[in-house]
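Note that one protein chain is taken out, while the other chains of the complex remain in position.
What follows is chain A.
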Amino acid sequence: MSAAVNPLSNPKGGKKLCELCHKPAYLQCTKCRVTYYCDTAHQEADWLSIHNRVCQMLRPVRTPAPFHTLQADRDHHRAEIRKAQEKLISMSEEEARRWLFEGRCQEALPAARFCLRIAMETHGPNAVQLVPAYLLLAEANVGLGSLSLAEEYLSQAEWTVLKTPDCSGALRQQLHRNMGSLHNTTGNLDAALQHYANHVYYASEEYGLDSIITCGGYFLMASVFQKQNKIDIVKSLHKKVADSWHGHLSKLMEKRMKFSVHQTLSEVQRCEGDRTLTDLLEEQEKMNTSSAPNSTHCDFNSAHLLHCLAMLWSLAGSWTKALQFGRRALVEVQRVKDHELTAPIQQLLTWIETLPNTLTHTPAITH
């Protein structure tokens, strides 16, 4: 796996630096022979994080270009390298995101750093394509608790976005989301609110007022308002988030039930939806137990949320959970005597139960 490399025996002027820490390297990866590390710990970390997937692809990128006599050959080689680099960027971005999802920020760091480096090599140090990498790095650092580093990365990202006036709204909304989260963690609630407001604005422009991303923004704003103790705003925002999720999931369920189209949620959306809806449900249940039992519209919301969760899990393919939530929802709805939701919930439950037995027994999670 690794061959020893002596810095003294490198050709003159050729410094081999470690992938992760940029110190003089003592180890070389034998599979690709173009990646160097300072010690085995770094090598193992990098292998686990990203190197096992990109090892072979790095070889053509990092070896110096061969001598071609024809200009056409040289252009062709350059085009190939460019394609390889783009592929590397997207792969590493995806990997980093996957790690961040699962919550493992430490493993996400090497992947994100690799992504940034390749993007810098491909597009230059000031390009707008570096922004996603910066955002990933910032998120990873926030997760690890090193807030100053995160702040640095985010300000780099902000500066790059500022320098490109025709930057897309999608990037801007991501940037503002991350900045808002950072300020939220550091406790600077006003700045957090401003960034979240910008995030919601750009997300609405890009994806529409009712999309899930805008809802995510509203949910984050609600958390800030909760810290500021503005309960009525929080309630209003939570209701809006619940309604949007309900609408979105109902549409997907309808398509699935009528046309058996397997257009399910992506992993990102499923995770986010799960987190949001469970948080909302906990809130509701806390409020239900603490406040007086005659406030009926709170109970309506919890039936709503349970229905959403049932739909979410059935779209994701986890039938047991879907059935569980569906039954709970039915109980709630009957308690509150709200007839609007009973029909859809019944429909959902019957649909799940009438599915072929093979599907109901294997809780496969479809992507």
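As a convention for this text, a contact is a pair of C-beta atoms (placed from the backbone, for glycine too) under 8 Å apart; a residue touches a chain by one contact, two chains touch by 3 or more; residues count from 1.
Everything below uses one rule, namely that contacts and distances are computed from a predicted model.
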Not-shown chain resolves in UniProt (candidates "Small ribosomal subunit protein mS29", "Sodium/hydrogen exchanger", "Tetratricopeptide repeat protein 29" or "Transcription initiation factor IIA subunit 1") to "Tetratricopeptide repeat protein 29"
Given A:59, A:74, A:98 or A:240, the residue that touches the chain left out of view is A:240
Considering the complete complex, of A:151, A:206 or A:279, the missing chain is touched by A:151
In the whole complex, of A:197, A:257 or A:287, the residue touching the missing chain would be A:197
The missing chain sits against chain A at residues 151-152, 155-156, 159, 162, 190-191, 193-194, 196-198, 200-201, 204, 209, 218, 221, 225, 230, 232-233, 236-237, 240
